[in-house]
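See structure below.
Yeah, one chain of the complex is gone here, protein chain that is, but the others are all in their spots.
Chain nomenclature is as follows: A and B, assigned in order of appearance, with residue numbering initiated at 1 for each chain independently.
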Amino acid sequence: MEPGGLKNVDTVEIPAVPVFSWSVGNFMEKFFDGLKDGKLMGIKCPKCGRVYLPPRMICERCFTENEEWVELPLEGTVESFTIAHVKVGDDGELEDLETPETIGMVKHKGADTCIVARIEGLDPADAGVGMRVTVVIDKSAENILDVLSHYVPC
Amino acid sequence: MQDVAVIGVGLSKHVSKRRDVNIAELVYEAVSAAYDDAGVSPRDMDAVITGNMPAFEGVNMPELWGAGHWGAYGKPLLRITTGGTTGGSVVHGAFYAVASGMFDTVIAISFEKQSDGDTTMGLNSVGIADFAAILHFGTDPEFLVSAGGGAIGIVAYQATSYMKSSGCTTHHYDKVAAMCRSNAARNPYAHLKQPDITPEDVAKTDMMEYPLRFGHCCPATDGACAMIITSADKAKKMTGRPAYIKSCASCSDEAAIIGIFGGGPAHLDPCSQEGCKKAAEKAYKLAGIKEPRKEIDVAEPYAPFANQLLMFYERLFLCDEGEAPAVLDSGSMEIDGELPVCPSGGVISTNAIGASAMERIAECALQIMGKAGEHQVNKDVHNAVAHGWGGALNLNVVAVLGDTPRR
Partner (left out) sequence: MEKQVAIVGYAQTGYGSYVDASREILVLEAAAGALRSAGISREVLDTVVTATNDYMDGRTISNMRLVEPSGAWFKDESKVEMDGAYAVLYAMMRILSGDHDVAMVIGASQASVYPTYIPGVMMLDPTFDRERWLLNEVSAGALQARAYMDAYGATEEQIAGISVKNLRNAAGNPLAVRRMPVLTVDDVMDSRMLYSPIRELNAFPPSDGACSVILASSEKAEQITDNPVWIHGVGFSHDSYLTERPLDKLGSLKQAADRAYAAAGISDAKDQVDVAEVHENFSHEELMAYEALGFCGEGRGSALLESGATKMNGELPVNPSGGALAANAACAAGLARIAEAALQVRGEAGSHQVKGVKTALAHGQTGLCAQENIVFILGGE
């Protein structure tokens, strides 16, 4: 069957946009509160010592409730990165960015999980795995999700 | 095949809004309760079967970020979603996972956190295909509002159609609602608990869409349910009184909402529910149940709206068609009656949609295991039937549980 060979519909636009309001839970709440104080709060599994950043209520490896909050250094290491030449646009398709930007996956010392954020203040060509970066916290950000703003090279 | 048994049931608190936990954390409450109830841990699980109503919370396959909270790390995981029947379909999946011999012990998990999502949009999107066509052909959108408007629009037709065919009155619907809500008052995991409610109280609530009043309709609930399901051999070693899943059957009819594209019995008479009858027939046959109205001790039909309890009671062959209102009047359906119906309080009292059909099966298991506490029925439970309903009026799932394995 050739593409387009099956035809049995007309197209209708449905102008409906659902609205979601996700609870983040007490653990993420505390993480965001920490950010507003300029602190990076992770949580440690009492059994295996794995440190989750952002925090999780449960250690998936041990199925234990995490309890011990730990303040992590603002510096971290780039575990992986990508130079974005596109982004997902409002229509859900990939659209070109005017200026490419660097997105990094960063592991903070003492944490076992990563945070994905933009890395700014560098030529994307200079980005590399293993690079040291510092988190930039924007306490004045309107959206709580933007308080952890981005990373810059150390 | 290997015989299948339930050895543990866990439920989270069920309320309208749980803002203190996220989806994964809410589900953890049910999951950890189920592990504790069975005296097992994720280490004992060979697989995880899960599901919820995907469009409601706006999270696509929430287990991808959440299942670590449920003990799924490194486990085989299967996601099954079928709308209102989801929780039942998930247990059916767990049943087949064990019955097939591929796995011995699995956890079945279902949930809904309706307060995170846009449930009305979710429900309306069920009818998008119909709405689109209606708009396209220039039909007055007012018609949509009367015909659709979430699930209640469809069910109002069901309710009036049932009144015509059975001769029942809205007073029966009031009685059903009062019975369920007072049963719910005995169930710590139920959402709407009204211990002293009377049919007269229900009759005073606001009219939603004739003949359904506010008091006839389910709430929107945040909640989760989990069940530990294992082989009969293992179950015997792990618990004194497991609840065996004797059979699972589903049956899908043609889809219908407004009826433009739908056809068949679901369209012509929203009350016929031939799919429920076919699924029940098959489930009873596999379970070796010859006379359901004598052999079934407890029934948990899926009834988010009062009229559906009577309709599905009949479609599950627990009485003749048209007889359910008389059975209700006889008092047989009460928690201390001859064949108690929805001792849990039913979906009309608690509706975390994706979990609801599982909670019917979970209640049957609790009744058989004798662990239902305050809402334990006043008789020995040897066999129980659990049901789920959804889709575009067209999906039905039925499971038969018992205190002995399938013979």
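Structure notes:
By our rule, a residue touches a chain if its C-beta (ideal position, glycine included) is under 8 Å from a C-beta of that chain, and two chains touch if they have at least 3 such contacts.
Since we're looking at a predicted model, the values are computed, not measured.
Every shown chain that the unseen chain touches in the whole complex is listed here: A, B.
For the chain left out of this panel, the touching residue among B:E63, B:E334 or B:E363 is B:E63. Considering the full assembly, B:A55 is the residue among B:V6, B:V27, B:A55 or B:V327 that touches the omitted chain.
In the complete assembly, the contact with the undisplayed chain comes from B:I80, out of B:L11, B:I80 or B:A235. Of the residues in chain A, those that touch the hidden partner chain are 1-9, 11, 14, 20, 22, 24-25, 28, 52, 54, 60, 79-88, 91-94, 103, 105, 112-118, 129-130, 143, 145-146. One chain of the complex is left out; on chain B, the residues touching it are 1, 22-23, 48, 51, 53-61, 63-65, 67-68, 72-84, 89, 92-93, 95-97, 99-102, 116, 122-123, 125-126, 128-129, 247-255, 261, 264, 274-275, 278-279, 282, 286, 390-392, 394-395.
As a working rule, only the chains that are shown with their structure count from here on.
Distance between chain centres (mean CA atoms), chain A to chain B: 37 Å. Those residues of chain A that touch chain B in the complex are listed here as 10, 12, 14, 16, 18-28, 56-58, 60-61, 63. Listed in rising order, the residues of chain B touching chain A in the complex are 18-25, 28, 41-42, 55, 57-59, 68-69, 71-73, 113, 115-118, 121-122, 124-125, 128, 131-133, 135-136.
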